[in-house]
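Moving on, here comes chain A:
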Amino acid sequence: MIEFHLNGRSGVAPYLQLIHQVRHALRLGLLREGDQLPKVKDVAAGLAINPNTVLKAYRELEYEGLAAARPGVGTFVTGTLGGGSLAAHGPLRRDLQRWLARARRAGLDDESIEALFVSTFRSAAEEGIA
Partner candidate 1 sequence: MIWLTWRQSHLKAASAAVVLAAFAVLLAVTGPHLASLYAGSKIGSCQGSDCGGPADDFLQQLYGSSLSGASSVDGTGTYWLLYLLGIVIILMAPAVIGIFWGAPLIAGELEAGTHYLAWNQSITRTRWLAVKLTLTGLAAMGVTETLSLMQAWWATPISRAVGRGGCCSPIAMNQFSPLVFATHGITPLGYAVFAFALGVTAGVLVRRAVPAMALTLAVFAVLQVVMPLWVRPHLFPPDHTITTLSSFAAINVPIERGTLTVIPDGFDSQPEGWVLSSGAVNTSGKPVSAVPAACMQVMQSGKASHPALLDCLDSHGIGIAVTYQPASRYWAFQWTETAIYVAFALALVGYCFWRIRRRLS
Partner candidate 2 sequence: MTAVIETEGLGKRYRRLWALSDCTLSIPAGFVVGLVGPNGAGKTTLLNLATGMLAPTAGTIEVLGGRPAAGPAQLARVGYLAQHAPVYAGLSVADHLRLGAHLNPGWDAETARSRIERLDLSLGQKAGTLSGGQCAQLALTLAVAKRPEVLILDEPVSSLDPLARREFLQDLMEAVAEDGLSVVLSSHLISDLERVCDYLIVLVASRVLVAGPVEELLATHHLLSGPRRDPATLPAGQHVISASHTDRQTTLLVRTSDEILDPAWTAAEVGLEDLVLAYMNQAAGRGRHNHHLEVRT
């Protein structure tokens, strides 16, 4: 069974953090289909957060098809993340390799490439909010 943690200062809503941790665990293979997610009561008591927050996260996971609640028993993992493992994204990977080659030819070193990527990634994410 996985264990949750919360970063109170990250600015990300607690229920989203829980969802991310489930999805991350699925990606890493720490959670497999059929595994039980921790009980709402245990998560709420462990993290000192409102049980409704946990419920909200679990409901969202259900909506995404990743989990299902069995009344009286608990919440269980039912699906895997679409797209399987990272290895499945062949075309995206090739596009990325081509972009990296171009960035090197333009003269960027490793740190500059990383900075460029991160700032572009972040501003693209922010554009979604305004």
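The candidates were selected such that all candidates are chains of the complex that A comes from, given by their letters.
Throughout what follows, a residue touches a chain if its C-beta (ideal position, glycine included) is under 8 Å from a C-beta of that chain, and two chains touch if they have at least 3 such contacts; residues count from 1.
No experiment lies behind these values; they were computed from the predicted model shown.
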Looking at chain A, find the partner in this complex that touches it; the options are 1 or 2.
2
Flag every residue of chain A that touches candidate 2 in the complex, lowest number first.
6, 8, 11, 14, 40-41, 44-53, 129-130
